[in-house]
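For reference, the structure discussed in these notes is given below.
A single protein chain has been omitted from the complex, and every remaining protein chain is retained in its original position.
Presenting chain A:
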Amino acid sequence: MNAGEMARALTRIAHEIIERNKGAENLALVGIHTRGVPLAERLAALIGRFEGVTPPLGKLDITLYRDDLSEIALQPVVRKTEVPFDVQGLRVVLCDDVLYTGRTARAALGALIDLGRPAVIQYAVLVDRGHRELPIRADFVGKNVPTSRSEVIKVKLHETDNTEAVELLEWA
């Protein structure tokens, strides 16, 4: 995906979130570190532009909730979770860049539920690449990208990578 395709996908997701939740009332967006955070920020801004109400924004670190820590790094860096509002009773949309095995989503659900009891949790991703290991699906998907396990999806964002693209690479 190039920058234009990514922008269009996010615009569509923002509309779908509004549609599914019948507006932006009682809505909150929570991005999963790292690239889920800027995606949540962009979606919140789009929803604010379309609805006149910008949903509150949170940042979730899921490192302490993962069941595959050793597979992601020898010493995973733990970041702060910043959800500056009470999630109790809110309709929370978790946002991430790529949905793959589903283990990140599972960890994020655990981390979010430990903060309170949202009325609904929905899941928005820019790319769904398949290969699920858990019974998890996304409510909002920017693009479904069929991949093999030997491939890697790399999402690059201005905020984190100074460029804008979704690339499909062969695992080195």
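What we mean here is this: a contact is a pair of C-beta atoms (placed from the backbone, for glycine too) under 8 Å apart; a residue touches a chain by one contact, two chains touch by 3 or more; residues count from 1.
FYI, contacts and distances are computed from a predicted model.
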Mind telling me which option in "Aspartate carbamoyltransferase", "Hydrogenase maturation factor", "Molybdopterin synthase catalytic subunit" or "Carbohydrate ABC transporter permease" is what UniProt lists for the chain we can't see? "Aspartate carbamoyltransferase"
Out of A:Gly23, A:Gly48, A:Pro76 or A:Gly102, point to the residue that touches the absent chain in the complete complex. A:Pro76
The one residue from A:Gly23, A:Pro56, A:Gly102 or A:Gly116 touching the chain left out of view is A:Gly116
Even though one chain is hidden, which residues of chain A still touch it in the full complex? 61, 63-65, 69-70, 74-81, 110-111, 114-116
